[in-house]
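Here the complex is missing one protein chain, while the rest keep their positions.
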Amino acid sequence: MDSSARRMAIEFRLSLGLLALLALAPLAIDNPYWLGVLIVSMYFALLAAGWNLLAGYTGQFSMAPACFAMIGAYTTGLLAYHWKIAPALGIPASILAAGAIGAILGLIVLRLRGPYLALTTLSFAEIMRLVIGNSYGFTRGDLGLNVPGLLESRLAYYYVFVAVLAAAQGGLYLLLRSRAGLFLQAIRDDEIAAASRGVDVVLWKTVAFTLSTAVSGLAGALYAHFSQLVSPELGLISQTGLVICMVVIGGIGSLVGPLAGALLVYVSSEMLREAGGIQLIVFALLVILIARFFREGLWGLARRALGKAAA
Amino acid sequence: MNTPSRQWRLAVAAAAAGLSIAAPAADPIKIGISIAQSPPGSVVQGTQVKDGLEIIKDRVNKAGGVLGRNIELVYEDNQGVPEKGRAATEKLITRDKVVAVTGGHQSSVCLAEIEVAKRYNVPYVNTNCWSDDVRKKEYPQVFNPGNYNSRVGLAMAETIAAMGVKRVIAFVENTDYGIGQAKAVAEALKQKAPNVEYKYETLDRAGKDFTPAVLPLRANPPDMILTMLLPPAAYIVMNQLYEQGVAPSAKTWLYDGAGIADYPDFWQNVKEAGKYMLEFGLYHPQMKTPKLGLEVAKTYQQRTKNEPNRLIFQAADSLLLIVDAIKQAKSTDPNAMIKALETMKFEGVRGEFRFSKEPGYKFHQWVDIPYVNYQLTEINQPVSKSLLVQAPGIPLAVGKLQKPAK
Amino acid sequence: MLNLDLFINGLIIGLFYALMAVGLTLIFGILKVVNFAHGEFYMVGAYTYTLAALKLGFDPWLALPLALAAGAAAGWLTERTLMRPLYAGYSSWGLMRDEYAVVVTFALSLLLINLVDKVVGPYPQRGPGLVDIPRMALGPIMLSGQKLVATGISLATIAGLALFLRYSFWGRQIRAVAQNRLGASLAGIDTTRASSLVFALSGALAALAGALLAPIINASPDVGAFPAIKSYVIVVLGGMGSMPGSIAASLALGVLESFGAVYISYDYRDTFGLVILMLVLIFRPQGLFGERGREV
Partner (left out) sequence: MSSSCLAVSNVSRAFGGLRAVDRVSFAIGRGELVGLIGPNGSGKTTLLNILSGQQRANAGEVRLEDEAIQGLKPERIAVRGLQRMFQLTRVFRRMSALDNLMTAGRALGLAYAGALVRAERLLEELTLARVRDLDAGQLSGGQQKLLEFGCCFMSSPKIALLDEPFAAVHPAMKETMAHFIRVRHADGQTFLVVSHDMPVIVELCPRTICMNAGAVIADGPTRTVLNERSVIEAYLGGETSTA
């Protein structure tokens, strides 16, 4: 058992703890509004987890997580709107569509790094949003698409999201402690070295892109059937910005950081609403400070604190 | 032995009774308001709606409220974005427990919000969403004391027919309102002026530069350009139409169907581009208004130093409707309120009406809502001084319309 | 007739793009990072100009340099507070250098947008024109006095900038740093000073664009997003860091959009540039006009 595996196991247990808290939350919270808030924060947690796999573990700094959520949402949304196809089929279709498009994007940006990668994925996201937003005839453009609900009770939605999030975290954990975890991180740190050690860079990059975007697509599809309205708003750059905030604040490149970050940021932003919509100001500041001074995020700080406590 | 306990029981009973009487009297009736208070929504409209609602709220509460309870307005900013509107309505209903929702002034947002109102069975009074689709869904919870696209379409078609123009091009925003109205005009023209050559172009309401859409018209300008957009897009289009010398010009009329001429920031933004603009409107100071309306107008003028405008009145009516419904239903139970709204005869600030039960775009609609046509003949001209060419009781007189020299 | 109109209008728009893009290009040139808060420098300029003129009653011609100064200050501060770690060879177990730059500038843009939204309000505001000529005929084409003046100022500014970089002491230093940071510093050039200067310059240029366009495109907290995205496209088309490249690309994009909107599709006109950007990054990372851009 090596240290990184141990570290990952600890992070996984912590995220299981968070998920358990989420699962128990409804006992304390019966207000449908706050349940809704938690559901949306779990939606973001899914996006954060997917993006973290790509940016945190594989070093592919994509600027399109929200865009793939939008793609997922519109896939099932349009299937339902035009062809009356049930969510049971629509949601898997969303996963496939997002994953497939993600794989293609992954292959396209294969050679690009840093700012180039950021710019390309950013443009891709904008193109998608503009096309969907302007294809009034097919997508109803900026006005959004009313889609059927998935379940009757809000509690049911809540537990669907808890289950999916748990599955995603579990899958991520299994993936990362397998050899894939090593390969992805190797690619993140040094592609040339990874290749000359025998890691198939193209393959694993594409895998990372596909999985990450598929998760985003799933998140988007679920959100679509929860909110029952799909609109290009989902794919706004600022939404991606929010996801990045969550991951950086929580701790990029860790299992539990993004999850904690997403819940923390979104729930507290709902609370800050009353304080007059200063939430984004606070988070932006927080991100700058963290990126500048505590580069491992809150989880990094916590880990160091724990380390000190242990020592 | 049991005497104290009986006394005790009485005491508790009394206390409980006291509470149970005191409690409801204390807490106000919450009514949810979802309006645009930031872009891309129309902030101007949102503000006007708010002003109108506040006037009525104060009147009602000064008069002792409803069922002995004050009314409280809970505001949410929907930014004119459907997604935000959905979330806002959801919050108002589930978190703030409002008994009704109103304020809606942008069709796309209304269309998203009525879904929520229906899901939770909460009365929804549509203040200013013109899209016919809001009616066509025939949701029992939704009531429309405001204007609707078919009405505008017909009115504008009549004017176009009377003016005898041949080629008409419409610039409309890519929203349910804009596209809906463009189609309504097309429909109406088929009956009123079948030989008019009409086409419309959708513009992105968040767009910054519409010159590419305007330039092609320079070579061969049409006889009339219709604009069916909200500011700021509307202002930008008007300025660029003027800048390129397309309209208003000796050749081409400019006819606005969105009723933007009474916005407080209208002239500051359009200047010369607004002179000679022909305007479809729902209120004109020169049209006759009920006493209640005049009072509201006065209060508004005192509060804001602005001329009153249709949104003030529509908002006022929206809230009055809800209040009257609660009065008649003697409760805030949604079904009772809906029943009341469906049956009652309403005397509002713009006149008397009853909601129609006809299916289609007339469903739960004030069908013969009054409208006006007028022209702005001077820069910085207040609506009250503008040239009224049509109003309830005043037949359309296109002869009075003025055209620029070049 | 129409085509001439489209062409001229495209060039004018392109010129405004150029004001934005050259600043971004300069920054990329010397730091090899993209400043995702560039649009907010534009926004700062638009607001400084508009508010100074409307609220503080400044003469527009005085408000203009004020906006310029505000933009310069914003750029300079950004460099001072956020960019320094990049020179030290930023490395950490959390974020790598490029990612740090993306995250931090992206967060800065979020911060500025929402700060202005809170302080000034979301309400879009139209800046007063520098000249009050609603429309005029210039040969066959029509345009507003404001557009004409703005065009003139942009031309002059860009020409001035080119001369500055070519002949002035600091201009040469900046170019040296852009070519080879290490070499420059070995040659005794103060690379940090150069970076501060470049950021201030880039902020000032963006702000100038914002101020000049404030009477045409109303100032609102998120007004920067649109010019920013254009300038990203341009910087890539121009070959990441090549000045003449980015100017050529700006004009090209302006013209392309203006024709595309009429002859290809009005609705999708904003996607043309982005599509080309992706294609270029994929097939010709050195850009259409520029020298080689190292992608890995």
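Every chain is named by a letter (A, B and C) in the order it is written, and numbering of its residues begins at 1.
Criterion: a residue touches a chain if its C-beta (ideal position, glycine included) is under 8 Å from a C-beta of that chain, and two chains touch if they have at least 3 such contacts.
No experiment lies behind these values; they were computed from the predicted model shown.
Of A:12, A:81, A:124 or A:183, it is A:183 that touches the chain left out of the display. Considering the whole complex, the residue from A:4, A:31, A:135 or A:153 that touches the absent chain is A:4. Summarising the interface, chain A meets the missing chain with residues 2-4, 179, 182-183, 185-186, 188-190, 192-201, 253.
Here is the rule we use: only the chains that are shown with their structure count from here on.
Taken as a graph of touching chains, this assembly is complete, with every chain in contact with every other. Ranking every chain by how far its Cα centroid lies from the centroid of chain A, the top place goes to B. Chain A and chain B have centres, each the mean of its CA atoms, that are 39 Å apart. A separation of 31 Å divides the Cα centre of chain A from that of chain C.
Among the residues of chain A, those in touch with two or more other chains are 134. Looking at chain C, residues 117, 267 sit in touch with two or more other chains.
Per the touch definition, chain B reaches chain C in the complex via residues 37-39, 43, 174, 201-204, 208-209, 211-213, 215-216, 218-219, 232, 235-236, 239, 242-245, 268-269, 271-273.
Within the complex formed with chain B, the chain A residues making contact are 31-34, 36, 134, 136, 141-144, 146, 227-229, 231, 233-234.
The residues of chain C lying in touch with chain B in their complex are 1-2, 5-6, 9, 13, 117, 122-124, 126, 134-135, 142-144, 147, 216-218, 220, 222, 226, 257-258, 261-262, 266-267, 269.
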